[in-house]
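Got a structure for you, written out below as structure tokens; questions coming shortly.
All protein chains of the complex are present and in place, except for one that has been dropped.
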Amino acid sequence: MIAVRTDDIDIGKLISDAKQRGTGAIVVFDGVVRDDDIKEMNIEAYEEVALKELERIAQDAKQKHNLLSVDIIHRTGRLVVGENILVTVVSAGHREEAYAGSRFIIEAIKAGVPIWKKELTNDGGRWVPGEHGHGAGSRKHK
Amino acid sequence: MIAVRTDDIDIGKLISDAKQRGTGAIVVFDGVVRDDDIKEMNIEAYEEVALKELERIAQDAKQKHNLLSVDIIHRTGRLVVGENILVTVVSAGHREEAYAGSRFIIEAIKAGVPIWKKELTNDGGRWVPGEHGHGAGSRKHK
Amino acid sequence: MNVRIRFFAQFGELLGTDIIAESSSGVALDSLIKEVASKNKEGYDAIFDEHGSFREFVIIMRNGKRLDMADAKKVRVADGDEIAVFPPVAGG
Partner (left out) sequence: MNVRIRFFAQFGELLGTDIIAESSSGVALDSLIKEVASKNKEGYDAIFDEHGSFREFVIIMRNGKRLDMADAKKVRVADGDEIAVFPPVAGG
């Protein structure tokens, strides 16, 4: 499943469904709202384009890293501390491919999918600067 | 949880429990019985020692990679194709640490925890050679 | 001629997220965005520098495809175009 959506996802079910013929290794990445003195996070997406980009990244990852299956679910809307922001599940024959594919996907998302995060704090909020914002001022790994 | 056991594990629950104060990224590795023309796999462990080694690896991984939590569950006994052999769940503040810690754990397990796998086929079976068996004849990535 | 302009993140907060701009046909992309952004000084200043050029981190998509910013002055919008203007992405 490739999705940009508000609802959470059952990661256990994604993992079960990722077991295809030939699967020897599954790697899951789960990005979570961290409690950096924030109350909530609001996530905004240019949805139609973000979805297409995620689909393209999934295809690229499959081809480059010999993956058997790829799921990417990016959530939008208001999320509290501890909630899943991004869940990716990849399956492959061997662990090297699964790790490399998983990493490829998250880096590609950070680099080029039109999604933005705003940290909501007691005194308002701030938009999280992108990691790849050449000239975008401060950069911070999320 | 660090365990060497026959029962399967609820990965979804492990992920939920891994969300601690400061968690921004969770990486899960799930090693699965692959259908290499086999019927089943039988996994044997030198249990007391394997458990101690896993506990040591978890501590090392936490320190070296700044992890907030580590779970390692290695299963033993007869497992059919598609079943989980090894599940690791690590949480960290940031994704770099989570990926590096996850990778460190699986490599350490492959290198030094006394566990063996036998592939059961129609014409008997064969013990899977270790990846780190210097002089152990054929080597094969699992 | 109608062009849909979508601003995201801080740009959307300042300028609105989804705007239908009516304009004469053949207008340059940067002029149209400048005109729409002019209704809010803070919004305008977030996107343009003191010389009226796009700030270097601004990203523009036309119908879902990213534009080379060097072309933003040359590109003429067409009826039905969807133009998206946003700061660096920060998903994941």
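Letters A, B and C name the chains as they come in the text, with residue numbers starting at 1 for each one.
Definition applied: a contact is a pair of C-beta atoms (placed from the backbone, for glycine too) under 8 Å apart; a residue touches a chain by one contact, two chains touch by 3 or more.
For clarity, every value in this text was computed on a predicted model and none was experimentally measured.
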Where the missing chain makes contact, among the chains that are shown: B
Contact set of chain B toward the excluded chain (per top definition): 31, 43-46, 48-50, 52, 74, 85-86, 106, 109-118, 127-137, 142
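The rule we apply is simple: only the chains that are shown with their structure count from here on.
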Length of the line joining the C-alpha centres of chain B and chain C, rounded to whole Å: 50
Geometric centre distance via CA averages, chain B-chain A, whole Å: 24
Whole-Å gap separating chain A and chain C, where each centre is the average of the chain's CA atoms: 26
Chain C, residues touching no fewer than two other chains: none
Touching two or more other chains - residues of chain A: 31, 106, 142
